[in-house]
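Heads up, one of the protein chains got dropped from this complex, but the rest are sitting where they should.
And then chain A:
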């Protein structure tokens, strides 16, 4: 490649006249050309080398700036720095464990609160069913008390309610009146009232509880069924897996009683 270039550049000089003077000038021209080429090559090499030097210099300065700050430190300094770092690590570790504990506590509190809430809700449901402010469903029985002679007295119906409660009835309604803890049965035969509401025969009692136990309690000798029949009425008991007690009682606001802690 270099030879080709040289010959091509020298041909024009060769061409016009091959005088002895030219012959004499040729080596110096060659020399000059070669010299110029060498100069150019050298300049390029110098440029590349200095460029590399500048690059390496900048890179080295940068990397020294960033990560080798402790290279020149004395041993005692390094030891004290190490101690500081260790102490800092201990402090940070302690902080981590404290934060962990706090987090655990908070999570615990959270789950405790959730559990308490669930429990409170369950309690509210139970109490609602108990005092009649919530509709309920479940196994139980449907008892119809017919009273053709209007002879069923409040005492008989109250006895039936008490017997059902005694047999484990969880909640019940008579006709469309929910029976609660303070329900009162008043009036006289044929014109009974429960909590002030008129109920008419036949009295349909819907009870939720163990159907077997409830039915047995109604049928014991001298029990509710016997009393009703004595009064001229009749009792029909149908056990069911699904009784819906959906009459509701308004919730009494306690006027005097305050909860104690």
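Keep this in mind: a contact is a pair of C-beta atoms (placed from the backbone, for glycine too) under 8 Å apart; a residue touches a chain by one contact, two chains touch by 3 or more; residues count from 1.
In the analysis below, contacts and distances are computed from a predicted model.
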{"item": "Undisplayed chain, where the name is taken from the UniProt record, one of \"Ger(X)C family spore germination protein\", \"L-lactate dehydrogenase complex protein LldE\", \"DNA-binding PadR family transcriptional regulator\" or \"Small basic family protein\"", "value": "\"Small basic family protein\""}
{"item": "Identified contact with the non-displayed chain, of A:45, A:78, A:155 or A:191", "value": "A:45"}
{"item": "Residue touching the undisplayed chain, where the options are A:28, A:63 or A:121", "value": "A:63"}
{"item": "Residue ranges of chain A at the interface with the undisplayed chain", "value": "38-39, 42-43, 45-60, 62-64"}
